[in-house]
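Missing here: one protein chain of the complex. Every other protein chain is in place.
And now, chain A:
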Amino acid sequence: MSAFDRYLWNGGAALLAALWIAPLLYAVWTAFHPSAYEAHFTLTAPLTLENFVKAWNAAPFARYFLNTFILVTGITAAQFVLCSLAAYGFARFSFPGRDLLFSLVLLQLLVMPDILIVENYKIIHAMNAVDTLQAIALPYIASGFGVFLIRQAFMTVPRELDDAARIEGSGPLAILWRVYVPLAKPTYLAYGLVSVSYHWNNFLWPLIVTNSVETRPVTVGLSVFATTDSGTEWAVINAATLMTSAPLLLAFLLFQRQFVQSFMRAGIK
C-alpha cells in the first residue's frame, strides 16, 4: 500500500468517524449550554446543568430507569436459560424432526417482531398481563437468534470433552453447565450485549403494551418531550437523550474490545 493510499484510507476512516460522532457531540454541546447557544458555537458559552434538571423533573426518570434495568436484565437472563437449553438440544441430541424444528426456529429470524404486534397484544390481553413488565419481555424471550448463535458455539465444542465428562458420571444438564456454557462464554457476552442494547432501545412494543409510569421504560418516557406543536427544545431533549443513553454508552466504551472481539470470535469459529 503506497503512502498516498494510506492517507486516503485513514482520511476516509476519519470522515466516517466524524460523521458518526457529530450528532453525539452536538447533543453534548446543547445539553450543557443554555438554549440560546443551540446554534451559536462560541467557546466562551456558559456551561450549565439546568437542562438536565429540567429534563429530570419533567418525567419520573428514576422510575423509568429502574423499569428498564429490571426489563433488560430479566429478558437477558431468561433468554440465556431458554436459548441454552434449546441450543443444547439442537446441537448435541438427535431426535426425529430435529432439523425441521430447527429450521422453524430459524424462520423466526425472517419475521420482523413489529408485524406480530396485534397478535402478541391479543395473547397478552388474554393473559390479563397488559401493562406489566413481563408483558414487555414475553414476546422476546424465546429468541431464534439466541438459539442459533449459541447452537453454533456449542457445535464447536469438541466431542471428546463431552465424552470425558460423561465418563466421569455427569448427566446431560451437568455437562451443559460444566462444559458447554463455560466454553461458550464469548458468545454469551456478545449475545448479551446485543440483547441488552436492543431492549434498552426498544420503543414500539413497550409503548403499546404499557399504560403507567410503573411499567414504562426510559424510551417511552423520553417520548414525553416530543411536543412538536410548540417547537422543539433541543437543549432539554438532548439532555434527556444523553441521560437515557449514558449507561449504554458507558458500557460500550468499557466493553468495546470484548464487544467487537467476541463477535469476531463467535463468527470465525
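The rule is simple: a residue touches a chain if its C-beta (ideal position, glycine included) is under 8 Å from a C-beta of that chain, and two chains touch if they have at least 3 such contacts; residues count from 1.
Definition applied: contacts and distances are computed from a predicted model.
*Asks:* From the list "Insulinase family protein", "ABC transporter substrate-binding protein", "TatD family hydrolase" or "NADH-quinone oxidoreductase subunit M", give the UniProt name belonging to the chain omitted from this structure.
*Replies:* UniProt lists the chain left out of the view as "ABC transporter substrate-binding protein".
*Asks:* Which of A:Val118, A:Ile167 or A:Leu253 sits in contact with the chain that's absent?
*Replies:* A:Val118
*Asks:* Looking at A:Ala31, A:Ala55, A:Ala86 or A:Ala137, which residue reaches the missing chain?
*Replies:* The one listed residue touching the chain not shown is A:Ala137.
*Asks:* Tell me where the left-out chain touches chain A, residue by residue.
*Replies:* 38, 74-75, 77-78, 81, 117-118, 121-122, 124-130, 132, 134, 137-138, 141, 204, 207-208, 211-212, 220, 223-224, 226-233
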